[in-house]
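All protein chains but one are shown at their positions in the complex.
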Amino acid sequence: MNPVYIAGAGMTRFGRSEWSLMQLASVASLAALHHANLGDIPVDGVVVANMGAARMNRQTALGSALVDQLALYPAAAESVENGPASGASAFKVGVQAIASGMADVVLITGVERMRVVNGLEGTDFVSSLSHPEAEYIYGVTLPALAGMFARLFMDKFGVERKHLAMVAIKNHANAAKNPYAHIQQTVTMEGILTLPEAAVNNPPIAEPLHMFDCCPVSDGGASLVLVSETVAAKIGGPKVRVAGIGQATDTHTVHEREDPTDLKSVRIAAGIAFDRAGLTPQDVDVAELHDAFTILEIAESEASGFFPRGEGHKALERGETQLDGTLPINPSGGLKAKGHPVGATGVAQLVELTWQLRGECDARQVKDAKVAYACNFGGFGNNVVASVLQREA
Amino acid sequence: MNPVYIAGAGMTRFGRSEWSLMQLASVASLAALHHANLGDIPVDGVVVANMGAARMNRQTALGSALVDQLALYPAAAESVENGPASGASAFKVGVQAIASGMADVVLITGVERMRVVNGLEGTDFVSSLSHPEAEYIYGVTLPALAGMFARLFMDKFGVERKHLAMVAIKNHANAAKNPYAHIQQTVTMEGILTLPEAAVNNPPIAEPLHMFDCCPVSDGGASLVLVSETVAAKIGGPKVRVAGIGQATDTHTVHEREDPTDLKSVRIAAGIAFDRAGLTPQDVDVAELHDAFTILEIAESEASGFFPRGEGHKALERGETQLDGTLPINPSGGLKAKGHPVGATGVAQLVELTWQLRGECDARQVKDAKVAYACNFGGFGNNVVASVLQREA
Amino acid sequence: MSDNVYGMKCNSCGTVSYPKHAVCPNCRNETFIDVVIGGEGKVLTFTDVYALAIEYETRYLRLAIVELDDGIRVTGQLLDGEPKLGMRVKTVLGTVRQSGETAIQGLQFVSA
Partner (left out) sequence: MSDNVYGMKCNSCGTVSYPKHAVCPNCRNETFIDVVIGGEGKVLTFTDVYALAIEYETRYLRLAIVELDDGIRVTGQLLDGEPKLGMRVKTVLGTVRQSGETAIQGLQFVSA
């Protein structure tokens, strides 16, 4: 496999946007292309990550549309969808295009415009990834799966609502330092859990999960420019290498998993990614985990190999995952506070990590970050992509 | 780039189906997997080609769903969309996965279930690939773009409606020999053009194109099993190698193209595919072209390099593209008569060519086929994937 | 076909799976017979979900994963008023979603 580098990263601010789908995609793409500083080197390929445009925006063939916006013809182009892990799947597809030798420069752009439909329609759309006959028809939504997972996981390992709140508080604090984040407001334990008014501020969404355990619905775009070794050498600048990617699927229904609290697909994907990178979880300096729900940050921090099973909430309690801890998790604010435009999310995780490895994160910069890890969680854990990035000197 | 082989190919019959989306995908996949005869060798990756499930079938994340149907966990999986060229795009993505060394066995499954919505909804859905502000809002549909293209092209090169009818007659005759084809009924020049009742049999769809110039709306699935050189050697059997893939984009709107009758993206994609294969159009023994509209078979036969510009209809008239001609085109019946389940089409073209190269096509077998070519036409020519396959001794 | 909910029993190894797959997850065999899914069991987990899909006019929906006594697990709607982890329930069939004119039937759980 030929080595692949991330030469540029850019994104729009996440949140409610008045921009069209293609404007979101174009602005993010141009930010990444400028960051990469390619000069006259042409883009060979474009991969768009998106989940909902066909239904929510009545637009398809986004790869071709983005090529047209950016006047990149005759670059190859397509869209990749893998539910909430569409972003990292598109990234993998782009990496393979270069690793195969069939391309030298590939633009990966994740984009979603969800706020154009109402909440019910949006929730229903995302739940179309659940099993059509054994889940979807019962009214299963992603929050419902997360609620059922949380109840079992919390019961098993003694995780309390205060631990979930700690994830939210940490990630909101990080997002407040991230100008690209959807929500830039800090929250307190009192405000979302312990004061009497917390019941009003923080209503239930899928018991035991409450509003501040769930990511917002966001519009946004995020982009990466991937290059071959030859191009990386030509353009100079900081070298962020794609050290390893792992992906793993699990049963479609949550109920068919031997242990529904075991994120087996995260475990396998992370294992493959670290193996390919020749690194271990202990080498990681900064991680972005897929905290669409607070409970997932805790569970993924264990399944990715950072903490023993059942001890993620203890590491959290000890402050290890804070911005100044031993393993900062979600310095960007995570899906929880940075936002979750579904198709853009997996790309945005890697945008943040690229910036972290280049030392470009200002107030939320993790010191001396050399190895970074992302976990993009598709379905409800039935398709997970784990990525390891490494800064070369 | 590591060599990649097609080890197995299978499909469902195209047409109106009572099967669910996942049944169509599963049946096609299992046919291809049985054809490949992998024994205990595991499938590493699954790529689903689909355009419309999110909107027409209310289902997303089809890659994960198919892994679950086939119990292929923890294989990597995603969906690829590139409008009507989704199939060949997914094929390319699978080829790159193996060529990069990151996978050894990849299943490509194209699937579409369109007959579940009414005709208006289906036509509207496909037209969501047109430019949102400069085409879609005007009521532009794919037949409309084809009609405008046909009028200009016919005027320029002296192509007549009888030439279009010849494409239909040839492809219906081929489809009648293909048990997988949607329409297995032959048609005559009298019945669709010259007799008085032809006006009733063959009403206008988008002038100058009539019903028998347009492909039917079909449900169906088609699958390929791609393998690395190591696996190909292990399983034995006929060796069909992916000799070259080319892909090219053009402007989103048809009107922005310098010459709207020039299928520039086909020309570029074919050029790249032949270059990579180290072959020329003259080496091709059998071709599947994207005849969603009869005029496209003629135009693509020129732009792919088989005939000089403006002379495709003359070669057709001379019978060169018939099953027993010098370059049989669309032995399967083409989209015109085999059918066009959008996401499955590009895969089905390669299924037919794989069978042709293996000599497994019975009554429609092209004699001694060693080199095969497919053109999968996305958008209205704004994203084209050309593939060259070669039978190794 | 009644409104029963069906899983599949592998003709080769006898494994029962729900929902159905095209290939047996245990032995990769591809032929099966239908088996009716249902009976008594215990609540493995549940939630009251307020983030609803379209086509529900209620304020929240109570969903659960139940482990039946035959070892099969199912996801469905829990109708009981005071759910607890581990509580005994039995399956009934009822309308679980209204899709246009169609009332979709599926599994619901009530106290056993």
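We just call them A, B and C in the order they show up, numbering each chain from 1.
In this section, contacts are C-beta pairs under 8 Å (C-beta built on N, C-alpha and C of every residue); 3 or more make two chains touch, one makes a residue touch a chain.
All of these numbers come straight from a predicted model, not from anything done at the bench.
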- List the displayed chains that the omitted chain touches in the full complex. A, B
- Of B:Val254, B:Ile329, B:Cys361 or B:Cys375, the residue touching the omitted chain is B:Val254
- Note on the structure: From B:Met1, B:Ile41, B:Ala71 or B:Leu152, the answer for touching the chain not displayed is B:Leu152
- Note on the structure: Full-complex touch with the removed chain, picking from A:Leu30, A:Val116, A:Leu195 or A:Met211, is A:Leu30
- Task: From the listed residues B:Thr12, B:Ser26, B:Ser79 or B:Ser127, report the one that touches the chain absent from this view.
- Result: B:Ser127
- Residues on chain B facing the left-out chain by the touch rule are 119-121, 123-124, 127, 131, 133-144, 147-152, 155, 203-209, 214, 251-256, 260
- Task: Pick out the residues on chain A that sit against the missing chain.
- Result: 22-23, 26-27, 29-30, 68-71
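We take it that only the chains that are shown with their structure count from here on.
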- Query: How is the touch graph of the chains shaped: line, ring, star, complete or other?
  - Reply: complete
- Message: Farthest chain from chain A, going by mean C-alpha coordinates, please.
- Response: B
- If you average the CA atoms of chain B and of chain C, how many Å lie between those two points? 40
- Message: Need the CA-centroid distance for the pair chain A / chain B, whole Å please.
- Response: 34
- In whole angstrom, the CA-centroid distance of chain A from chain C equals 31
- Two or more other chains in contact with one residue: find those residues in chain A. 131, 136, 251-253
- Specify, in ascending order, the residues of chain C that touch 2 or more different other chains. 25
